[in-house]
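Take a look at the structure below.
As you look at this complex, bear in mind that one protein chain is not there, while each of the others sits in place.
Just so it is clear, A and B label the chains in written order, and each chain counts residues from 1 on its own.
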Amino acid sequence: MTATTFTARRAPAAGRPVFAAGLAVLALALLVVLFPALFATHDPDATDFARTFQPPGADHFFGTDQLGRDVFSRVVYGARVSLTIALGATAIGVLGGMLLGLLSAVGGRIVDGVLMRCVDVLLAFPELILALLVVAVIGGGAVNIAVAIGTAAIPAYARVVRGQAGTVILSEYVEAARVLGVRRSVYLARHVVPNVAGPVVVLASIGGGTAIVTAAGLSLLGLGPPQPTAEWGAMLAEGKDLLGTAWWIAVFPGMTVALVVVAFTLVGRNLQVRSLR
Amino acid sequence: MTLVQVENLTLRFAGRAKPAVDGVSFEIQAGECLALVGESGAGKSLTARALFGLTGRNTEVSARALRIDGHDVTAFTERQWQALRGATVGMVLQDAMVSLDPLRRIGDEIAEPIHIHARRRGLARGAPAGVAERVIELLRQVGVPDPEARRGSYPHELSGGLRQRALIASALAADPALIVADEPTTALDVIVQEQILRLLGDAKAAGRGLLLISHDLGVVSRLADRVAVMKDGAIVETGPAAALVSAPTHPYTRTLVDALPDRRPADPAARPNGTAGPAADVKTVPRPDGTPVLTVTGVGKTYGTAGRQRRALHNVSLTVRPGETLGIVGESGSGKSTLARIALGLLPPDEGDVLLHGKPWSSIPERLRRSRRATIQLIHQNPTAAFDPRFTVADIVGEGVTERGRTARRARITELLRQVGLDEDFLTRRPHHMSGGQRQRVAIARALAPRPALLICDEPVSALDVSIQAQILDLLADLQHETGVAMLFITHSLSVVRRISHRVAIMKDGHILEEGPTAAVFAAPRHPYARQLLAASLLPVP
Partner (left out) sequence: MRPGLGRHILLRLLSGVFVLWGAATLCFLTVSLRGDTVGAILGPGQPPTPELRRQIIAEYGLDDPWLVQYGRRLRELLTGDLGWSYQRDQPVARLLADQIGPTLQLAVAAALLSVLLAVAATLLTAGRGRLVRAAVSGLELLAVSLPNFWVGTVLLALFSFTFPIFPAVGAPGPAGLVLPAFALALPAAGVLAQVMRQELETAETRPFAVSVLARGAGLFHLRARHTLRHAALPVVTLSGWVLGSLAGGAVLIENIFARPGLGRLLASAAASRDLPVVTAIVLLSAAAFVVINLVVDLLYPLIDPRLRAEAAR
């Protein structure tokens, strides 16, 4: 009791302004996804062979690519594809993880044993590699890579949900509810699910960032939506061979990915710290 | 010789207006023990750490005088402090499990101050000669058996008492003139507490100064020559230990003394009723007639799987009658909590039977128990953990309310809060914005909601400060008086159990050793362990 008085203050979470900035970036990203036409300056797919490899400038904020397409407008339109894939993947991961994790926590020893051994096996694969395996089976494309990334994320979420649910079920407040005569189905719905969902949603906001990176990575490998769809990873893939001539083709889409991911991570970490208070 | 002279010590955390330590002054002579007593947050530990120059980065320290062993330390540099620490002042902290480096052998921990100061004085490069012998000698001095072997142990391999002895040995290693012991016995069981206090007494007898810090006036008054009572960063009263306990002048000291449920038997003035008198808090007279609320017969419980079993309960039998409180005292690991869980029907017993109102309870399926669960309720030790973190007070208490309809429920919740001394403003508040005492009141309100006949209280006050403890015990006694609820009161504290129970059962290693009316057990314990336990918690250290 007395020893704690001396502890130095915990590392402060990034403060309010940083959190606000993260939220602002995510809000902007959402607007871009919903109304790309408001932001784009050019038709993302319009080629103009008279204006290829234009460096960034007033006319083309992010320059033009080898076909004379406006990189900025392609980044804007690419948001919809990239972010939808990431969100879809995260939703699959979270829902699958919730389902398996809760089943494991309440299903008794045999169900728990079987499910968690499966999770152990799946966790032995790095996520990107597991996603590649799924893509190898079901093939590439936007929907398929969302499924692949989401499936690859399920075991990690399931592990967290199961651990959290186990803690809540053994907690003293669930014990208090049992002592009051509250039924199992009622306390599961009233105490367990809400207290598990909170941390998982927080985790998912960090996981969303990871999903964007993985999606862009798979597109980079040529497994994403087919050409000429504007997608951040695919744009990076095209640009990386032209780095010597036109660095902007690869650098700007990548920078956008980085920005959105940092925003996701910032918001997620802040939520995490807040929920611990 | 004056070892320590502190005058007007003030300590402030950066950015806070109110000082955490506010104008504290005291002196300690060689061979003297001064005790600092106060509740958590009173500034005791900060004061102690000012003597080490270890108050932390974010603090400003000022003092008119701060002299240690003849040195004026107010302008000390970090290097000068390092030469002082360990060699002139030695520190003993609360729990050796966390106050010794868990990754190192205790022999290395004890040798550390010797090495540090040898190196600092430039006496030796590498290991000074005879360190191993010195470590063994120190371990022998603090009463660790088989020191040659034990110095190779890790802290987790030792019992709490042995660990604490090792910690004291490490504080003594570089032969400091002053020992600062910050809650040195708080994490320990009563009997071990007693041994550690004796050990510190030995250090005092050897001529060292001793600054003893504790929240427990009862503990310090047995060793201290003088006691200083701290509250909100200031010393409110100082005086010789005996005088301060028998005739406190400051109102805060008086609450601390009043909260001491047992005065020294040697001091008859403090106990006008005599040592065997009934505790003042028990207001109801139990009705010995009628069916017992709870009947536990021959209950046994074993944990673990074949080959590695631990018997938590052996053939335990007891009854609780309407309107009475049965106190169960025992140290940690004695099986008290297992007994509580079995009585609640949360854990099936391996042997024996539990009846509730004379009808089967432990032997029936949960489905059948559920409709009768209202009869028997639980109050946890730590209310914070016992509340859903998302819930408001109204939600928490409401979970136990059986009334239907919005208005009826709200009325009942408000009534319950009023019963435990909280007003309507609390309805929408969340527990983590409340004080420990208020939280425990909410927990009591929830337990009372279904109008139970029996409350099982599992260490309900041990997480609270002394003055709050007294309030909660008063509340429980009042509620028993009002509602006639019976209580099974589980605690490790003899003073608490004496204050609240009609009857007492003493538990050790899963057995009930002795059971009887509170006054009789306290006046004339029959079992040797019970005698030892009572002696350790009541008698002053010679």
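Throughout what follows, contacts are C-beta pairs under 8 Å (C-beta built on N, C-alpha and C of every residue); 3 or more make two chains touch, one makes a residue touch a chain.
Worth saying up front: this structure is predicted, and the values here are computed from it rather than measured.
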Item to complete: For the chain that is not shown, enumerate the shown chains it touches in the whole assembly.
Response: A, B
Practice prompt. Have a look at B:7, B:22, B:112 or B:509 and name the one touching the chain we're not showing.
Written response: B:112
Discussion item. Tell me which of A:51, A:80, A:183 or A:240 is the one touching the absent chain.
Written reply: A:240
Fill in: Option touching the unshown chain, where B:84, B:342 or B:530 are the choices
B:84
Worksheet item: Looking at the whole complex, which of B:18, B:156, B:367 or B:433 touches the chain that is not displayed?
Response: B:156
Worksheet item: Which residue numbers on subunit B touch the omitted chain?
Response: 49, 52, 54, 78, 82-87, 89-91, 93-95, 98-104, 109, 112-113, 116-117, 120, 154, 156-157, 167, 170-171, 173-174, 308
Fill in: Absent-chain interface as seen on subunit A, which is shown
3, 6-8, 11-12, 14, 117-118, 120-122, 124-130, 132-137, 139-140, 209, 213, 216-217, 220-223, 236, 239-240, 243-244, 247, 250-251, 254-255, 257-258, 261-262, 264-266, 269
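The rule is short, and it goes like this: only the chains that are shown with their structure count from here on.
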Response to the item:
The distance between the C-alpha centres of subunit A and subunit B, rounded to whole Å, is 47
Response to the item:
So, in the complex, the side of subunit A touching subunit B is made of residues 1-3, 5-6, 8-9, 171-173, 175-183, 190-191, 194-195, 198
Practice prompt. Could you pull out which subunit B residues touch subunit A in their complex?
Written response: 40-41, 44-46, 49, 54-58, 93-94, 98-99, 182-183, 186, 213, 215, 344, 346, 370-371, 373-374, 376-378, 380, 382, 385-390, 399-400, 446, 449-450
